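As you look at this complex, bear in mind that one protein chain is not there, while each of the others sits in place.
This part shows chain A:
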Amino acid sequence: MMELKEIQRLEGHTDKVWSLAWNPTTGHAGIPLVFASCSGDKTVRIWEQNLSSGLWACTAVLDETHTRTVRSCAWSPSGKLLATASFDATTAIWENVGGDFECVSTLEGHENEVKCVSWNAAGTLLATCSRDKSVWIWEVLPGNEFECVSVLQGHSQDVKMVKWHPTEDILFSCSYDNSVKVWADEGDSDDWQCVQTLGEPNNGHTSTVWALSFNVSGDKMVTCSDDLTLKVWETESVGTQSGGGFAPWTHLCTLSGYHDRTIFSVHWSREGIFASGAADNAIRLFVDDNESQVGGPLYKLLLKKEKAHDMDINSVQWSPGEKPVLASASDDGTIKVWELTSY
């Protein structure tokens, strides 16, 4: 049997914790695991693991830059930069300078709340999305400069999340308009285009899509929604296309009946387990159902952690490193770190 065991409960934020992000360059070769968390208290906190005790402590508080809720944070692939998206309509870029974080750039242009920020795999592009229904793509230039590459309009409502594909420069966005849109820079045109929309007509969600995540190879994606379902999508031949066009995504299966309230977050680990965080305060883990009969469900519930938090869970994220741990962020103002163990 598997169990999700609480390693630590982290306090410090004075308002709900919206999101957290693991520094992808930590957790290997003796480097302690580091993650950032962001909150309604307008701050971002940096948490670093003590290798002796295995526990996390807050090593920095990034404040007095954002004037409203910080809704999302994301590390660049190099781990040197941290991007934070705020309800103050800006995205701040922080650079780690000898343990201190300095705001080196502020990206403006969204008309109102920025909901999410995401780096592509190479760290050359940054995407942001907003309640103004737009998705912006920025190019990362030398000297911590950023340049607006494209302003994408296609969603008809608030865009909740943007996420780059793990290996391709393809961007995914999900929205209050119940759809997931796929964006690519098709060679012919001079700009980014929506190349696919995963909406209700093709087995998409029937309510707000809050988050999405890819498996390690990038050929499967899981999305979560207000409609109380998780949906898994797949595509063919990721990375093996030789100059061919975009490979479309198709619906694989829907996981329904497991959640009682809105699912706010979903994240797929390198080991193939995906975690969901929901408004019912629970964390659920799902895994391939290898014993599935023909036509049976492809994924099964591995476990459910009731009362993981006292309030809504806004974000769940698997860590990098040889032995991943799971971190969760909640409306109760705390972050918890979990270990998946067997007994």
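Criterion: contacts are C-beta pairs under 8 Å (C-beta built on N, C-alpha and C of every residue); 3 or more make two chains touch, one makes a residue touch a chain; residues count from 1.
Definition applied: contacts and distances are computed from a predicted model.
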item	value
Among "Cyclin-H", "GPI transamidase component PIG-T", "Aminomethyltransferase" or "Iron hydrogenase small subunit domain-containing protein", the UniProt name of the subunit that does not appear here	"Iron hydrogenase small subunit domain-containing protein"
Contact partner of the left-out chain, one of A:43, A:65, A:118 or A:134	A:134
Per the touch definition above, residue among A:11, A:63 or A:108 touching the missing chain	A:108
Which residue of A:2, A:148 or A:311 touches the chain not shown here	A:148
Residue numbers in chain A that touch the chain omitted from display	40, 68-69, 87, 108-111, 113, 131-132, 134, 146-151, 153, 188-191
